[in-house]
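Just one protein chain is left out here, and the rest sit where they should.
Just so it is clear, A, B and C label the chains in written order, and each chain counts residues from 1 on its own.
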Amino acid sequence: MKLDSMYQEVILDHYKNPHGKGLREGDAEVHHVNPTCGDEITLRVRYDGETISDVSYEGQGCSISQASASVLNELLVGKELGEARTIQETFLELMQSRGRIEPDEAMEDVLEDAVAFAGVSKYPARVKCALLSWMAWKDATAQALGEDSVKEKTA
Amino acid sequence: MKLDSMYQEVILDHYKNPHGKGLREGDAEVHHVNPTCGDEITLRVRYDGETISDVSYEGQGCSISQASASVLNELLVGKELGEARTIQETFLELMQSRGRIEPDEAMEDVLEDAVAFAGVSKYPARVKCALLSWMAWKDATAQALGEDSVKEKTA
Amino acid sequence: MSDVTLPGLLDTEAIRKDFPILDRTVHDGHKLVYLDNAATSQKPRQVLDAMSDYNERHNANVHRGVHVLAEEATALYEGARDKVAAFVNAPSRDEVVFTKNASESLNLVANMLGWADEPYKVEHDTEIVITEMEHHSNIVPWQLLSQRTGAKLKWFGLTDDGRLDLSAVDEIITEKTKVVSFTLVSNIMGTINPVEAIVRRAQEVGALVVVDASQAAPHMVLDVQALQADFVAFTGHKMCGPTGIGVLWGRQELLDDLPPFLGGGEMIETVTMHSSTYAPAPHKFEAGTPPIAQAVGLGAAVDYLSSIGMERIQEHEHALTAYAVDKLREIPDLRFIGPTTAEDRGATISFTLGDIHPHDVGQVLDEQGIAVRVGHHCARPVCLRYGIPATTRASFYLYSTPAEVDALAAGVEHVRNFFA
Partner (left out) sequence: MSDVTLPGLLDTEAIRKDFPILDRTVHDGHKLVYLDNAATSQKPRQVLDAMSDYNERHNANVHRGVHVLAEEATALYEGARDKVAAFVNAPSRDEVVFTKNASESLNLVANMLGWADEPYKVEHDTEIVITEMEHHSNIVPWQLLSQRTGAKLKWFGLTDDGRLDLSAVDEIITEKTKVVSFTLVSNIMGTINPVEAIVRRAQEVGALVVVDASQAAPHMVLDVQALQADFVAFTGHKMCGPTGIGVLWGRQELLDDLPPFLGGGEMIETVTMHSSTYAPAPHKFEAGTPPIAQAVGLGAAVDYLSSIGMERIQEHEHALTAYAVDKLREIPDLRFIGPTTAEDRGATISFTLGDIHPHDVGQVLDEQGIAVRVGHHCARPVCLRYGIPATTRASFYLYSTPAEVDALAAGVEHVRNFFA
């Protein structure tokens, strides 16, 4: 069944048992909405120098957006900013591939559990769900580090 | 040629040699416009009791609207109001018939030269041209006689 | 699939032959089960043919030509107006304004009232009344009007079972109320609203009544005179017509008195650089080249619907809705958002399924060929009211069948298992 390519075991696991959910203290907080479906996320980042010491979040949404936030937390917490950016960009590239990228080993090394979202990229309406938390993270990071807000609208 | 049914000799004659054209004194004046084509008429009526003593007019427009004003002048001046109303209503009925009324002798008696417009009724875009002066006359009469303005929009 | 027959059903086997898209299969051979009719309906061959015929034989711009095509196009366009006027029992064809969709129709009213003179003018210290179950297209135009004029926006809330709470009608609609705008049928819950009670109070205080009939016109007899409203808006694409056309019906006197909205060709009487005068309604409100082919399509759509009969269509949908409500009620964890029976409701059913997000419900249904809509359905305040992020919505039309209801129910069960 084609659907299994979207609802990978890994994704369903993250959905049912999300990592690091809940709001904790942070250096910046953002609230992002996906107007298409009403998914929402409130996300805080906390930095220790260049190191991501926490990403905490609260939100409502479908399995894809929830799992994606959980994977994000698992992947990014503890990473250096530069590395985190690489992960974020790689994930963005994968999600925007419309199913045309078959993740290779190099990509799997970068994305770990997040490669499971490859199947989601075939479903345009769901790509935004998968990206919601990642866009929020990018925005929150910009704010925390005092850069100009680069909030990319998720619409 | 079908066109000849519209451009009857009588109509072309009235167009080239209009009756009673020019503005003279009157009891009321109206200005009507056909927004579809920009035809315009300024028309004055003068009453002597119930008798139409003059219908004077100035305007610009196509052969049909010009000829129609000329025929109106020829037909209505000197008539009693009641009779004039009958003529106006009969003309209206003919023009709105979409070519379905073949004027009989009774109608010809009422309309005289105006029966020549029967062919125009087949051309929806031109019916308004033929009616422009008649609607103006009706409106001017209402004003002259102090009735509520019954200006029927010619659009 | 069951072969249920219910009293009141239409001959869907015959009807479905008119809709080419219903033959489609999706996702490797699943037969399409189209249950997203509240979003947009499918179009019968008769409507598509009328538009092709227009485009292939009669296309021209309307109103200003003396050539044959222009006359034919004008006759077809204005003929569509006649058909729509008859369909809603308008006292006059000149009360039917063609717009691009129901949203434009509603914005048109809001803007007319903002620019109007007394006694219609909506301004500071006046009030606008809507309801909490409106489509965004009947909320945002009034929010904008309220922001731009200083008028106060008020609304009727909802009861727990998806009905308007009219208990405070006299406090909500007051002497200050200039306009009351509400939907005849909710696009998210299917609720049919009690028009009379609202209209009576609005008339008492001299407020204008705007009825959003977008979800009514496709499904039941719509009689603007019986409604006693001042304006009625609906949209072509939900009633077997094409996209790109909507309707605003308005009382002649109001259309005559109120100012224009969009300016341009077709809506004028005479223009100089210094000033312009406007054509009488309906043209006053139709600036620019109108949606000609789309009006022709809508005319064919109302012919099509009338040939079947709006009472018969409503009966069919009611039977189907009752059947669906009964079937869905059996599913554990399924919660209806809106009325829980088929009484006083249209053929639109919203529900949640445990804590499975509607997006996931819709996706798994889609994989089985079942097209439902998920989200807030452009009625987000309803979701807020019931404390949910979104719903799954199934909506039926004249071609829907009991077998499709069965497919839906089976599909929802499958969703439960999938996420169990």
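Everything below uses one rule, namely that a residue touches a chain if its C-beta (ideal position, glycine included) is under 8 Å from a C-beta of that chain, and two chains touch if they have at least 3 such contacts.
Keep in mind it's a predicted model, so treat the numbers as computed, not measured.
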Chains shown that the absent chain touches, full complex: A, B, C
Which of these touches the unseen chain: C:13, C:56, C:160 or C:330? C:56
In the whole complex, of C:97, C:122, C:139 or C:185, the residue touching the missing chain would be C:139
Among A:15, A:57, A:123 or A:137, contact with the omitted chain is made only by A:123
Contacts of chain A with the absent chain, listed as residue ranges: 33, 35-38, 123-126, 153, 155
Which positions on chain B touch the chain that was left off? 1-3, 6-7, 12, 36-40, 60-64, 66, 123, 126, 129
Interface residues of chain C toward the undisplayed chain are 20-21, 24, 26-27, 32, 34, 36, 39-40, 42-43, 48, 51-52, 55-61, 64-70, 100-104, 106-107, 110, 115, 132, 135-141, 143-144, 148, 153, 155, 235, 237, 242-246, 260, 262-268, 270-273, 275-276, 287-294, 359, 362-363, 365-366, 370-375, 377-378, 380-381, 384
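We take it that only the chains that are shown with their structure count from here on.
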If every chain is a node and every touching pair an edge, decide which shape results: line, ring, star, complete or other. line
As a quick test, compute the distance in whole Å between the mean CA positions of chain A and chain C. 38
Check each residue of chain C and list the ones that touch at least two other chains. none
Residues within chain A bordering two or more other chains: none
